[in-house]
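Only one protein chain is missing; all other protein chains are in place.
Labels A and B are assigned to the chains in the order they are written; within every chain, residues are numbered from 1.
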Amino acid sequence: MTQAEQERRFLDKIDREIKIEPNDWMPDEYRQTLIRQISQHAHSEIVGMLPEGNWITRAPNLRRKAVLLAKVQDEAGHGLYLYSATETLGADREQLMDDMHSGKAKYSSIFNYPALTWADIGTIGWLVDGAAIMNQVALCRTSYGPYARAMVKICKEESFHQRQGYESLMKLCNGTPQQKAMAQDAMNRFWWPALMMFGPSDAESTHSDQSIKWKIKRFTNDELRQSFVDATVSQAEILGLTIPDPNLKWNEERGHYDFSEINWEEFWQVVKGNGPCNKERIAARLKAKQEGLWVREAANAFAKKRAMKKSA
Amino acid sequence: MQDQALFEYVLRLADDSLILGQRLGEWCGHGPILEEDIALTNISLDLIGQAISLYDLASELEGAGKNHDQLAYLRFENEYKNVLLVEQPNGDFAMTILRQFFFDAFRLPLYEALMQSPVAQLAAIAAKSVKETRYHLKHTSEWVIRMGDGTDESHERAQAAIDHLWRYTSELFFEDNIDEQLQERQLVPSLKGIQANWMETVKAVLSEATLTIPTNNWKFEGGRQGRHSEHMGYILADLQYMQRAYPNMEW
Partner (left out) sequence: MSTTQWPLWEVFIRSKQGLNHKHVGSLRAPDATLALENARDVYTRRSEGISIWVVESANIHATDIDDADSFFEPSDTKIYRHPTFYEVPDGVKHM
């Protein structure tokens, strides 16, 4: 079959909503785009463990401690499912992680912001996992089979993440004035970074067009961001929290909420490594990798020894 | 208080679980590989779950109307009765796994025996926890063997962890009049039998791992009486931070 024929077949499958599977022919650029996007997503899950993980030892009661442990553990699982999906495309987990450590590969910028108070944990669950879910639900129908299947599994697990965050904030918002203020402070710090999670505006986004055509992405960054704002406003109202945007208001004509322009300079600065915690996050992941090196070597050496014994 | 001795006994079990669970929680996000990160968190979650059940029972026995969180979070350092072993720092992966292995090898036969206790709630907690603990012991044993019989470096690290932690292991079998009293009433097992069982497990696994048991049997004790190592204060500073900084609030 000629390259052109294969390409036509591939596009035909995409048109007819037939999933692309690992051994199917695919354009090289499709493969590279997927590896880039899925690994970036995987890195986000793993780096995302750090800000929340930093509160595990300080969780205010045993139930919250267990919930937080289970939640952060899930994120490790998500990272693992996603790395596995990249490996069906011929990528290698360790290599991908090295690319993140070197700064070549990115992860979601939100995790470069610090988790300073206990209210941040609830807020991350509500807003950050909430924004992630908005993205992930859309990706359950992505054109690449293993990615879509990983997303379905992840979405099932994610549903408790947002709820536990919201429930935790509910406690604060119905608690003492001090607790309520803590929640509002977290909201003030996380609102804009949460909106930035959807990435650059459609006008600026370099990869969007092709990804939409290939049905890797099903909605644009701005569409998802708008859905998130629309969904979140009433949730904030129920908590009694104020969204830190004086221009936020319902637009009857559009049927959506209007909101202020994002501070794109901050966005790009954080992407480029100048967020409050970029260095710490990478340093923590690199440390885990390096300190795990001898452990992984030991297990390999043991497996080899046992295999030799068996065959001897 | 109806039964001071039983209360103290359950509290000791609960504190062991809590402090070890707390320590393992520090690994979350920092494990040597994702798969093992998840495994360590699972053990931590089991231990926190056990602690909750045990504190519930303790608070029932105390009858002072405290919930499990008040017991877990609002005591002073010398009121925590966990053994020194569980409060020792995570160190490297070898230190964490060996600490866990020594503990699991003790907890498994203890829970097995406690399943027969006439204290129904304690027997029920033991019956649930014994399954979790059997898995923990299997997993940590696998790793002790892989580290011991892996590379030179892993062997050295595992042996160093054993040499360091050995001093804390005898306290697992510490007995005082609380134990004696409860044993006389046939509510709990003697730790002598548990110790023999523990030694058997340790010998078998270390020997398969080509690791050796230290000859110096000098003991470090005090945890069971509330005399801890310097590490304990820092553990509690983290653990209790929210409850101390924001007293009487619900989270």
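Quick note on the criterion: a contact is a pair of C-beta atoms (placed from the backbone, for glycine too) under 8 Å apart; a residue touches a chain by one contact, two chains touch by 3 or more.
Bear in mind that the values here come from a model prediction, so they are computed numbers and not experimental data.
Colleague: Taking the full complex into account, find the residue in A:W55, A:W126, A:W191 or A:F302 that is in contact with the omitted chain.
Modeller: Final answer for the missing-chain contact: A:F302.
Colleague: Which of A:E5, A:D92, A:E204 or A:E237 sits in contact with the chain that's absent?
Modeller: A:D92
Colleague: For a quick check of understanding: of B:D56, B:D92, B:E112 or B:E142, which residue touches the chain that isn't displayed?
Modeller: That would be B:E142, which touches the missing chain.
Colleague: Given the contact definition stated above, which residue among A:L34, A:L80 or A:V271 touches the chain not shown here?
Modeller: Answering carefully, the residue with contact to the hidden chain is A:L80.
Colleague: Looking at the full complex, which residue from A:L11, A:A181, A:I238 or A:L293 touches the chain that isn't shown here?
Modeller: Of these options, the touching residue for the absent chain is A:L293.
Colleague: Please give every residue of chain A in contact with the chain that is not shown.
Modeller: 23-25, 70, 73-74, 77, 80-81, 84, 87, 92-95, 98, 150, 153, 157, 293, 296-297, 299-300, 302-303, 306
Colleague: Could I get the residues of chain B that touch the absent chain, sorted low to high?
Modeller: Residue positions of chain B that touch the missing chain: 33-36, 38-39, 42, 138-139, 142, 146.
Assume only the chains that are shown with their structure count from here on.
Colleague: List the centre-to-centre spacing of chain A and chain B in whole Å, with centres computed as mean CA coordinates.
Modeller: For chain A versus chain B, the centre distance works out to 35 Å.
Colleague: Would you tell me which residues of chain A are touching chain B in their complex?
Modeller: Going through chain A, the ones touching chain B are 46, 49-50, 53, 56-66, 69-70, 72-73, 76-77, 79-80, 83, 118, 168, 171-172, 175-176, 178-179, 284, 287-288, 291-302, 305.
Colleague: For a test of understanding, state which residues of chain B touch chain A in their complex under the given definition.
Modeller: 18, 22, 25-26, 28-38, 41-42, 44-45, 48-49, 51-52, 55, 68-69, 72-73, 92-93, 145-147, 149-151, 153-154, 157, 235, 238-239, 241-243, 246, 249-251
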